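Every protein chain but one is kept in place in this view of the complex.
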Amino acid sequence: MTEPQRDIRQAVRRRLARRHRAERRFQAYGVAALAAAGLFLVLLLGSIAIQSAPAITQHKLTLPVEITAELADPRGDLSEASLRRGSYNTLIQNALREQFPTVAERAELRELFGLYSGVNAARLLNRVASAPELVGGRVEFTFPISDDADLYLKGVTVRERIQPGLAPIAISAEDTDRWRLVSDTPVFAEILVETRQALSVEAAGLERRRDDAVERAEAARDEDARRAASATAERLDAQLQRLRIQAQPDQALQLGPTTKSVLVQVGDGVYRLTGIGADGASASAQRLIGEVSAGAVSDWRLWTVLTPPTARLISDRQIAWARALSDRGLVENGFNTILFTRADSREPELAGVLGAIIGSVLTMVITMLLAVPVGVGTAIYLEEYAPKNRLTDLIEVNINNLAAVPSIVFGLLGLAVFINLFGMPRSAPLTGGMVLALMTLPTVIISSRAALRAVPPSIREAALGVGASHTQAVFHHVLPMAMPGILTGSIIGLAQALGETAPLLMIGMVAFIADAPALGFGGFTDAATVMPVQIFLWSSGAERAFEARTAAAILVLLAMMLSFNAVAIYLRRRFERRW
Amino acid sequence: MVDTLETQHAEKTVYHPVSQDGAIKVATRAVNVLYGDKHAIIDVTADIPDRAVTSLIGPSGCGKSTYLRCINRMNDTIDTARVAGSVTIDGEEVNDRSVDPVLLRARVGMVFQKPNPFPKSIYENVAYGPRIHGLAATPDELDEIVRTSLEKAGLWDEVADRLAQPGTSLSGGQQQRLTIARAIAVNPEVILMDEPCSALDPIATARIEELIDELRENYAIIMVTHSMAQAARVSQMTAFFHLGKLVEYGPTEEIFTNPRDQRTQDYITGRFG
Partner (left out) sequence: MQVSLYTALALLVLTAIGFLIGRRRALAAARSGQDGARERLHSLPNYHGYYIALWTGAPALILIALYGVLGSSLTNMLALGELERASAPLRASYEQALTSDDRLIALALQTREAEGEIVTVRAALAAAREDSDRAGSEAFSGRLTEALRARNDATAEAAARRAELAAALVAGPQGQSADARALAGFEYFTLPAERRELFISDARAFAFGEGLPSRDTPQIRATAQLLPGYQNIFRFSIAALALAGAVLALTLTRGRIHARFRARNRVERVVSVALLICSIIAILTTIGIVGSLLFESGRFFASIDWRVHEFLFGTQWSPQIGIRADQIGQTGAFGAVPLFAGTALIMVIAMFVAVPVGLFAAIFLSEYAGPTTRAWAKPALEVLAGIPTVVYGFFALLTVGPFLRDFALFLGYEDAVTQSALAAGLVMGVMIIPFVSSLSDDVINAVPQSLRDGSYAMGATKSETVRLVVMPAALPGIVGAVLLAVSRAVGETMIVVMAAGQGANLTANPLESVTTITVQIVMLLTGDQEFDSPKTLSAFALGLVLFVMTLCLNVLALHVVRRYREKYD
């Protein structure tokens, strides 16, 4: 070793530790990138799985319904025509009123009937129409409870707490709709403290936000920003003042729609507190449901609905009714079969994905019948027949570019050409399938070409060598060997088409379709929707219950795509050949 | 048949690797390499002299390149490769866990079969080693290293005025001299050459051979070659590999004029290869 060589070794050695640290850092970036991708995947699938949980089961209400002749059979001849004119919704309404006989006021009745959707009457009608002997008797009719009550009973949207009453209370009427609850001990003290605490926490948050806004108003550069910020500040300040008044100690606490609801349950009756005295021992209340029961009671329950009424869609009264029905054993939580056996509906509890699944199947049939033969034909032509000339070059470039055209542009093509020029039906699986076929075509072509190219030339030469024509060599020898690759590529392309939404929005498959299309030739031209579009429609649904159903529909779609891919993998394994 | 032949030879001949004039630079003892299940080289023991050119010859797939790659632990980069046995440079074990391959490879330069200049300028190609190892404190020092390396590689006159052009713009022979310049820029002790001339035309080959002969004065050079004539022209020592085994090793003259092993004889007379 010479002197300079020794120096160099020293120099290299000095930097070694730093370089290895850089190496580890770099590798950590790689691991982090991969972990991030994995984390996203887990988050995505996990959050959807969690969100879908409330849609898996559904609460169903079973009521004894009196099929009174005058309502069910207006003409009285038990003919189908007569039965179909009956007012079955009234029958269900009567059955519900039977459960809560004290409800009399119109507004209150409307609230009560809000516990289910009138669409259910059609099912009762069908049942009676198919068995007219039921008229005059009583039937046990089971139907889904409204989505809001369902979510409440599942504990998704509403948090509540039920405690036994600490000490006896005396209930007395103040006037027709105001009641007074008084006890020897401060039974409501806990609620009082708790609510005030919550209010002051909220006030503190508001105060911070108001101060921020004031600060921003002062720091604002231009007039508009300053004005906007001070408006925000004023709004927040007003809210804050209101809260402060509510939260003042040593005062009676007013309970309102923005605070939690405090209910007192006495036997069948439920009272809602409107205010609590400063001592925590007395309160004023309204009667929500049940019989009038003035006097002293020792067996009562303090029922706190922690989610304030403004933050939920179900009223206090409906909560009380739903709970009462549930306590009477009339409500049962079971597997949500409706999700899989019905088409779309405006009522979340009656909405299902069956229509969309059938629409997807019909659309995919068209896509498959068009994209696969044409795509494979093109691939065979380009790989086996095409002379090297301008035209084939053009086709090649063209296919590569088509593969990168955004899917929405195919939708525009479908709208302009298929619908407006050819007059094909809007919203139909036929049109949708054709648009998706054009979109899938490049994928099928590219993967089929790769599969054909992977067949060794020796196979072709051997076939030609024994006297087969070119076409025979291709169709009898090359194509069968390339088949697994072609099938895999085609299925992957179809799976892509199955998940595609945007082009279908363009051709009107975004319509609300309450009837599942027929699984037959007629279905191809009926208006339909497909799974991804159904997901899109539901995701913008206002009702909270659609959120879970959207997530469940996503799981169904993913399962469909997964089975597609499983078929592809199976085919690849089954027919894989090595040479 | 082959089997019996081999066992016979194994019993008859024990090779005492000879060093020509003094210092031993690289010594290998019972080196074995497995690629997965394939036993690529078997029990190779040899002492390689400093400041001399040692040629490794033998038919394709006999393990010469694998042996070469043991010396700078390039086999580490292949997932399935396993190396056993001892390789020392100046008496220091190479295969030891504690030896950093980075440090080792700074000491052992390598030139490949196909010229592989990096997709960078000529200057940056030569400066690559000094840069990553931090050998130059100032740009001027780096310029100096690049210039001397290119001079040593006999390329300076040809590229002095176009150092900023990409290395790939040079001709094949020039590219190979560039990779030699790149290797000697970090002043290594050993230079490994894996068929450095096989992708070149005869004129370029002659220039490289001249260069190798010049470099011999400062470095221990180990060269794999397919051409027996080249081995005879350039090297002082020659090792003949066959089926993963070192069959014969000695001064080039002896190997070519008076081989002791029948297989060596057959190979150099062109009966197989």
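Letters A and B name the chains as they come in the text, with residue numbers starting at 1 for each one.
Note that in this section contacts are C-beta pairs under 8 Å (C-beta built on N, C-alpha and C of every residue); 3 or more make two chains touch, one makes a residue touch a chain.
Nothing here was measured: the structure is a model prediction, and the numbers come from that model.
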Checking the contacts here: which visible chains does the omitted one touch?
A, B
Which candidate, A:134, A:278, A:330 or A:409, sits in contact with the chain we can't see?
A:409
I need the residue numbers on chain B that touch the omitted chain, in ascending order.
72, 74, 77, 79, 101-106, 108-110, 112, 114, 116-120, 128-129, 132-133, 179, 182-183, 186, 192
Had the left-out chain been drawn, it would touch chain A at residues 12, 19-20, 22-23, 25-27, 29-34, 36-38, 40-41, 43-44, 47-48, 51, 209, 212-213, 216, 232, 373-375, 377-378, 380-382, 385-386, 392, 394-395, 398-402, 404-413, 415-417, 420-427, 438, 441-442, 445, 469-471, 475, 495-496, 498-502, 505-506, 508, 510, 521-522, 525, 527, 532-533, 535-536, 539-540, 547, 550-551, 554, 557-558, 561, 565
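Rule of thumb we're sticking to: only the chains that are shown with their structure count from here on.
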On a C-alpha centroid basis, what's the spacing between chain A and chain B, in Å?
67
Can you tell me which positions in chain A touch chain B when the two form their complex?
1-2, 4-5, 8-9, 11-16, 19-20
Within their complex, chain B touches chain A through residues 90, 100, 102-103, 106-107, 132-135, 186-189, 218
